[in-house]
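The complex appears here without one of its protein chains, the remainder shown in place.
Naming follows writing order (A and B), and every chain is counted from residue 1.
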Amino acid sequence: MPKLSVRTELLVAFAALAVLAMLPAFTSSKALVDFVIRAAAFGLFATSLNLLVGYGGMVSFGHGLFFGLGAYSFGLLMQRTGLPIPVAFALTLVISALSGLVIGAICVRLKEIYFAFVTLAFQMLLHSLIVSWVPLTGGDQGLLGGIPRPTFFGVNLANHIHLYMTSAVLLVVGLLLMRQIAQSPFGYTLRMIRDNPGRTSFLGVNVFRTKLTAFVLAGVFASAGGTIMSLFVSSAYPDFAYWTMSGEAIFIIMLGGTSTFLGPMVGTVVLLLLNDVVTRITPHYGLVLGIVILLFALGLRKGITDFIVEWFDDRRTARITAADAEEGAR
Amino acid sequence: MNPDALLTCFASSACLVTQVTSGFIIGMLLFLVAVGLTLIFGVLKVVNFTHGAFYMLGAYFAFTAYGLTGSFVAALAAAAVGTGLLGVVFERWFISRVYGGNVLMQLLVCYGFILIFDDVVRIVWGAEFRSMGMPDAFMLPPFIVAGGVIPAYYLFLIVCGLVIAAGLGMGLSRTRLGKTIRAASHNPDMVSALGINTGLLYACVFGFGGLLAGLAGGLAAPVRSLTSGMGFSILIESFIVTVIGGMGSILGALVGAILIGLIRTFGTLGFPLFTEGLMYLFMAVVLIAKPTGLFGKDIA
Partner (left out) sequence: MTRKKSGLDRRSFMALAAGGAATLSMPHIAGAQAKTIRIGMPTILSGRVAQLGTSSRNAAMMEVEKVNAAGGLAGRPIELVIRDSKGQPQEAARVARELINTDNCEMLIDAEASTGGFAVHEVARDLGVLCMHTNSETSSLTADPKLRIPNAFRCCRQGIHDSAAGGNYAASIAKAKNLTRWGVVSPDYAYGRDTTAEFLMYLKRFAPNVEVITEAWPKIFQADYTEAITKLLQAKPQALYSCLWGGDLTSFIDQSAIYALLNQMEFFAVNMADYTALTVVKNLPKGIHSGNRYIKTFPQTPANAAWGDGYRAKFNEYPTNWSWQNALVVNMLAAAAKKAGSADGKKMAEALMGLKIETPFGADGTVTMRAEDQTLIGYAIGWGTTIPTEPYVPGVTPGDWKQILELEAEWKKSKGWA
């Protein structure tokens, strides 16, 4: 990926936002609006996981913890405290950051498969808690009665277009921030740890602190995704904190590709489309999805964007070699 | 929370016998699934997420064979042989293509197959749940030991589990094949250089792991309802077992499985609402204290 200047990236983000903002004006399709909201929720979630997996080499099986935590924290704050939405949202992020700090401090010391399993354990612990703490969470029925959405700064999230715009803004801002994190010196330290933790620590880098920071940041962005989802369904469900949610996110980033920043976003869009189309056609969604997965894993052996990037690289190399050959012939 | 019930139980021999044996019962089926998982990981370095699906298929093979022949022995044989062969095919055609590569890629292949197997079961055997029924040979009144109750079938199950555990332990330490397998788990290149066909070895190990899971499914079929997706919860629990016991350790799988069984049976007395959470909590504690699990050092 070429390194773009911060200003260019801001411009790209602004352009993307402008396109998203104009979309409802050009189409009457409410399904498209719904689609973008869901893509924003899952996109933030998956991209934040890639911060861990792709950049940090930390394969978490428990990232759904933060998605669920975000949805539940926000939903409960809105239902119980009557705080304005932006305050509740900010508090949700703070709660996620603190939880991430505590859980991360325990988890990031572990390596590879053990890290994966202990994150899974924490996620399932949260899931058990949600299901059994019925007076607070409503247990398996989720938060009942809808999430209230008082108007703030003229934004009424009960209005679907307003919700759409808010989700789009959160998505673009979230992606931009994560992009900046990935391109910052911190991001490069993270990649270094992924590639060679031993050497990085010899260089005087505090590996533990770097990994922990990444874990907390990823958790915060995932919980923002969870918040959007809770607004979309006007509730929160234990499923959001179940391990299948983490599994889906892993599949999304594999599908889209882990080596490019926007890979998870591409994966999100493709998986959602696949889901929406296939469930219309057949109840054997699993069979179809399974076969698609195998085609990717055994056929392509890499994500969509990885494939595209490599294809371009190959062509460039081929061109250069061809040019060299021509020169040599001359 | 009800710690009194726990204390009362510790004071009564009848309760202790019943709860400890039922901990072993839960543990034995878990062990059969988990030991295959741990064996495959120890030798192939692959985390086989489809292992629960093998358990499920074993149960369905047994169901069909039992329905056709009426013989429980035939049912168990069908479960074991069917899943064993499937394991070999699965390893050769699919898993072998993602060795050494990305762990995520292995995970993805397995995830794909879980989805496919679940839907295939639904297409072949129907979406409704099924029940195989208890073979007549085991329709006996339960044994009473020191006031505790032990059903005949579960006694059979525990014996099966222990025999397999002992056989595995002996087989790996005493036989030539076992030694080769252990060697391969430490240094596959060396084994390969010695002229041993590692591909064949891997297929055998994977097939054997699948066979054990299928056998567990067959053994579970008389007492558990059969449904698509039934392999899922046992998969998660076997993971907990292998992680607690140590990935790659057979003794660890046995001890881990029994520990989980005991946590379940005693947990349900003392903490009826948090039994599940208790298992995860225990796993987290073990991982934090000893990341490689209780018996994690020696592999296979």
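Convention: contacts are C-beta pairs under 8 Å (C-beta built on N, C-alpha and C of every residue); 3 or more make two chains touch, one makes a residue touch a chain.
Remember, it's a predicted structure, so these values are computed and weren't measured experimentally.
For the options B:36, B:151 or B:188, the residue in contact with the chain missing from this view is B:151.
Touching residues on chain B toward the chain that is not drawn are 9, 12, 14-15, 18-19, 22, 25-26, 29, 119, 122, 124-134, 138, 141-142, 149, 151-154, 220, 222-230, 233-234, 264-265, 267-269, 272-273, 275-276. Chain A residues in contact with the hidden partner, per the touch definition given at the top, are 29-31, 34, 38, 131-132, 134, 138-142, 144-146, 158, 160, 229, 232-235, 237, 239-240, 276, 279-286.
Definition applied: only the chains that are shown with their structure count from here on.
Centre-to-centre, using mean CA coordinates, chain A is 34 Å away from chain B. Note for the complex: chain A touches chain B at residues 53, 59, 106, 109-114, 117-118, 120-122, 124-125, 128-129, 132, 243, 247, 250-251, 254, 258, 284-287, 289-294, 296-298, 301. Residues of chain B that touch chain A in their complex: 47, 94, 97-98, 101, 103-105, 107-109, 111-116, 118-120, 122-123, 236, 239-240, 243, 247, 273-274, 276-277, 280-281, 283-284, 287-288, 291-292.
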